[in-house]
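The other protein chains are all here in position, but one chain of the complex has been omitted.
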Amino acid sequence: MSKQPLSVAVIGAGMAGRSHAAGYRQVNTVFGDGLPPVRLAAVADANTELAEDAARRYGYERAVAGWEEIVDDPTIDAVSIVVGNTLHRSIAEALIRAGKHVLCEKPLAGSMEDAEAMVAAENAADVVTAVGYTYRRSPAITAIRDHVRDNELGEMTLFSGRYWADYACDPQGPLSWRFRGGPGSGALGDLGAHAIDVAEYVCGPIVSVSGGALSTQIPKRPLPLGAVVGHSSAPVSDEMGEVENEDTAVFSARFRSGFTGSFSVSRTASGMPNGLAFDACGVGGRAAFDWHRPAEYVFDDPQPESRTRGARQIIAGPQLPYFAGGYPMEAPGVGGGNAEMFVYQCRAFLDQVTGAPAPLPACASFADALRTMQVVQAVVESSKNDGAAVDIS
Amino acid sequence: MSKQPLSVAVIGAGMAGRSHAAGYRQVNTVFGDGLPPVRLAAVADANTELAEDAARRYGYERAVAGWEEIVDDPTIDAVSIVVGNTLHRSIAEALIRAGKHVLCEKPLAGSMEDAEAMVAAENAADVVTAVGYTYRRSPAITAIRDHVRDNELGEMTLFSGRYWADYACDPQGPLSWRFRGGPGSGALGDLGAHAIDVAEYVCGPIVSVSGGALSTQIPKRPLPLGAVVGHSSAPVSDEMGEVENEDTAVFSARFRSGFTGSFSVSRTASGMPNGLAFDACGVGGRAAFDWHRPAEYVFDDPQPESRTRGARQIIAGPQLPYFAGGYPMEAPGVGGGNAEMFVYQCRAFLDQVTGAPAPLPACASFADALRTMQVVQAVVESSKNDGAAVDIS
Amino acid sequence: MSKQPLSVAVIGAGMAGRSHAAGYRQVNTVFGDGLPPVRLAAVADANTELAEDAARRYGYERAVAGWEEIVDDPTIDAVSIVVGNTLHRSIAEALIRAGKHVLCEKPLAGSMEDAEAMVAAENAADVVTAVGYTYRRSPAITAIRDHVRDNELGEMTLFSGRYWADYACDPQGPLSWRFRGGPGSGALGDLGAHAIDVAEYVCGPIVSVSGGALSTQIPKRPLPLGAVVGHSSAPVSDEMGEVENEDTAVFSARFRSGFTGSFSVSRTASGMPNGLAFDACGVGGRAAFDWHRPAEYVFDDPQPESRTRGARQIIAGPQLPYFAGGYPMEAPGVGGGNAEMFVYQCRAFLDQVTGAPAPLPACASFADALRTMQVVQAVVESSKNDGAAVDIS
Partner (left out) sequence: MSKQPLSVAVIGAGMAGRSHAAGYRQVNTVFGDGLPPVRLAAVADANTELAEDAARRYGYERAVAGWEEIVDDPTIDAVSIVVGNTLHRSIAEALIRAGKHVLCEKPLAGSMEDAEAMVAAENAADVVTAVGYTYRRSPAITAIRDHVRDNELGEMTLFSGRYWADYACDPQGPLSWRFRGGPGSGALGDLGAHAIDVAEYVCGPIVSVSGGALSTQIPKRPLPLGAVVGHSSAPVSDEMGEVENEDTAVFSARFRSGFTGSFSVSRTASGMPNGLAFDACGVGGRAAFDWHRPAEYVFDDPQPESRTRGARQIIAGPQLPYFAGGYPMEAPGVGGGNAEMFVYQCRAFLDQVTGAPAPLPACASFADALRTMQVVQAVVESSKNDGAAVDIS
């Protein structure tokens, strides 16, 4: 424990930023003593009330308004970027230039150009660059990844993935940053990026997409009168603005190993708080996950006795990845949610930063996240070309 | 009750044929006394053991080996065709020529050419021609259709449909008629046809598809040594034959009213006995169905009080379509399955035959079923064109 | 097939009577050709409209108003009694005296005295006497019975059974026969009898009960102005009458093999259409059933690999008892409900009548059903004695 403390900061204290702030606070409570002490240096948010509240809650030393202060603080080692996507690039570039390790939220950037620039920066840099694909830290999803990797489902038949949310169902919901940017920056970039990353995490690379189709159910929204946090409602103006991106998207995909996938994402799917779900089907088994029940998954494998064949509800516990060493009560059936996944992600990121000998699986890199954006972009292109297939290089 | 009896026959006494034979037997037990008595005249199957067993069980007068005997019997009024798809056309044409009313199983035919010829015969004929899209008779699916029709889900966002089965997971399963025929005649024609018909029943016409992708997980199968019924295993030869059609298919669709659909079908989805399921999502509500739980569905609509918002499990009972008058015990929570749906279908068909004044919703016509085949065909074309969109005329 | 036809009749054409009428119609469609042809002779109901409708629907020759006509008809061989419980005894005695085989609905009678007299009649008679414990014909419940019998759950820990319904939740529901009779003749006799019979079917005899507690949530109800069928609403008078029996009951039980059970029944459990459900827990496995999902059950057994331990959803199909030979489409995942169970029950009863060599498991006898009433009676006594244990002789 004589190691130098690691100093961390979080830029953005909105819906997801607080989960990062909470995450760093807990990195030493999980997965052993491989890390030095962590100094919770600062939270930055243009909305200083949010910054101050997050700093107080999670025990950070300072709350600041501008992300530039974080860049300029030579004592800070590692930083999360948790603001709207179009801001990711400039902040990341500045941080990297300042020699700081960066954990940037998904999707990587607001445009392909920005994303490519960020990968160039990653390649040139001497720091750890990582992206917040939090679902990779789900015990259940990782267990399914293991089933597929270990060929326990037999030859794969189909991956069916969806991410259905209802945060945009209210036509009076304010025109926040989520509704700005061109095609692909809506439900596809926001929710689809997760679904695509999970699919590739579980089943390997997608090599082409087709049948892309984007649609917008609510084409105009009122302008917000003040700050908007996450998906919350907020006071709005009488003036309406154009929704610039898709509410809903569907597409087909082909995975490198040859089988196909079917995807749908929507932010206007009524009654779906946070509906990331998928089925991975093989000739010899099936696994399914639904984030509305994050602490369980479904697993079906052939049993010697067909009499009692049936899909099993597997309840999370220490038999799953990430659980032992990762949850205070090491017993099955105690639940779990996305708070833990952010902790594990922060831990993995800092393990990468310190270069600890046996780190957790590394976070997605900028290059990995560029891939996801390429898939998103390919879906957009496919949609512009009447569904024609687009290869992912 | 002085009406002339209606004489019915069933051609095919395999997996589905017995459901037709059972269905006609019960038509007068449901939905009132609008029909004359029904004479159960004959069951025909090339496998005479099956024909005899079905005739005995369900009380038919005769079992015959050849469908031609049915055509030639002037006392028979109405006939179900429940044999492999490539036989549908010739049998249907002969029956129509003989002046008999025809209820043909889905998909309409083994090829587009055959299907078009059948529609031509339908147009020229003076008899009732109908197709066995049984799922239209599900109380739960029909309730969802009503929700959509009555605009209770708000503007539609997405239809996500799937039909996953595992009947082809065993590589030693015999090369039955289901594995013969070109692309589109496999899982897509067999299972996808149902999923497409349900989608159109619930949401209206599909106007284009894209992103078609077909795949075959098990390319060769052993030749059967004798008769194969339905999906059963059977003694097989050492000799292997080519599987001629797809095990799995995915595609995107666009409905006439503008929103999109995402479809996947597979007969090699392990652990899925009979997995027809769909979600219909709107901006103002959602409904979902899973045939593994045929006597219930999920309905979510906005509630005045967000505190207790949540999707409801609606258990079938007399409040659903088809139930009152359709089930012996008219109480909620008594179950139900596909046996009843075949009864209702036979009843609707015979109501059409007699021209009863207030019949049930009519069966799908040959023309309707041609549409479904056109969608299937369009998916095949899309798959051959790298996923490009194909319009349905 | 030269066998003499068996002539059957049904007394009572209310909610359950129609299920018997429908059942006899189908006995030859299930489980092979062991039976002679069945003549559907007559349906009797004091409400002649109901009798006539049932006779027409299910193809019975005659509809009659009085059950005495059935007794007096020498051509009738076998009769179902499906009227209110207090009528069971006199009708059964008359039928037995007339030499007819009797399938009487549960609970056996309106009082212990009547029930004992019926068992005496059973012992003295030369006819088949059976009771309608329909749930014994459920494929899923019977599969669970087999698991317990074959010791697949290890030493038993606990049986938890409930039957929750909501048919009495509406305070304006009419004071039908179900609300008349002393303690034990309410939810306990109506619903509890099923739960007790299922428990004994699955786990063997109950030897004592304790902790009996009865309660009535709605003590007065309006008198009906006319006929009431089943649980339906009906025109009611302004005059209120006393509810004479319990809406809700709980009790503990001990099974002969030593383990305990926990039971609750209610007809005032809002939102529960037909909630018969139970869990059978052992040291080495667990099985659970819920009639709201009649075509599946849950089975959990220890697996070699704890990594993928989890309770399985087993979907009904030909691998379960009663399914092969019992459902028109012999495939898994086609559903099923109580209609089939009534058919199987009628078939088993008539098999007993003809003495066919390899009949189905026999129906419960009057003596078996007296046992159930003794358990009900013991719960009532326990409730009167502040919960003290009462042995079942």
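All chains are identified by letter, namely A, B and C, in their written order; residue positions are counted from 1 within each chain.
Keep in mind that, in the parts below, contacts are C-beta pairs under 8 Å (C-beta built on N, C-alpha and C of every residue); 3 or more make two chains touch, one makes a residue touch a chain.
Quantities reported herein were computed from a predicted structural model and do not represent experimental measurements.
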Counting contacts across the entire complex, name the shown chains the missing chain touches. A, B, C
Which listed residue, C:250, C:276 or C:331, touches the chain dropped from view? C:250
Of the residues C:5, C:36, C:66 or C:154, which one touches the chain left out of the display? C:154
Taking the full complex into account, find the residue in B:182, B:205 or B:310 that is in contact with the omitted chain. B:310
Looking at the whole complex, which of C:57, C:180 or C:309 touches the chain that is not displayed? C:309
For the chain left out of this view, which of C:226, C:258, C:304 or C:357 touches it? C:258
Residue in contact with the excluded chain [from A:97, A:220 or A:292]: A:292
Just checking the interface: what residues of subunit C touch the absent partner chain? 153-155, 157-158, 160, 162, 164, 169, 171, 209-213, 215, 217-218, 247-252, 254, 258-264, 266, 268-272, 279, 281-286, 300-302, 309-311, 382, 385-389
Please identify, in ascending order, the residues of subunit A that touch the omitted chain? 15-16, 18-19, 21-23, 25, 28-30, 33, 56-59, 230-231, 272-275, 291-296, 315, 317, 327-340, 342
Logged for subunit B, residues touching the omitted partner chain are 299, 301, 306-315, 319
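To be clear about the criterion, only the chains that are shown with their structure count from here on.
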Chain centre separation in whole Å, for subunit C relative to subunit A (CA means): 53
Would you kindly tell me how far, in whole Å, the mean C-alpha position of subunit C lies from that of subunit B? 34
Quick one: which residues in subunit A touch 2 or more of the other chains? 301, 309-311
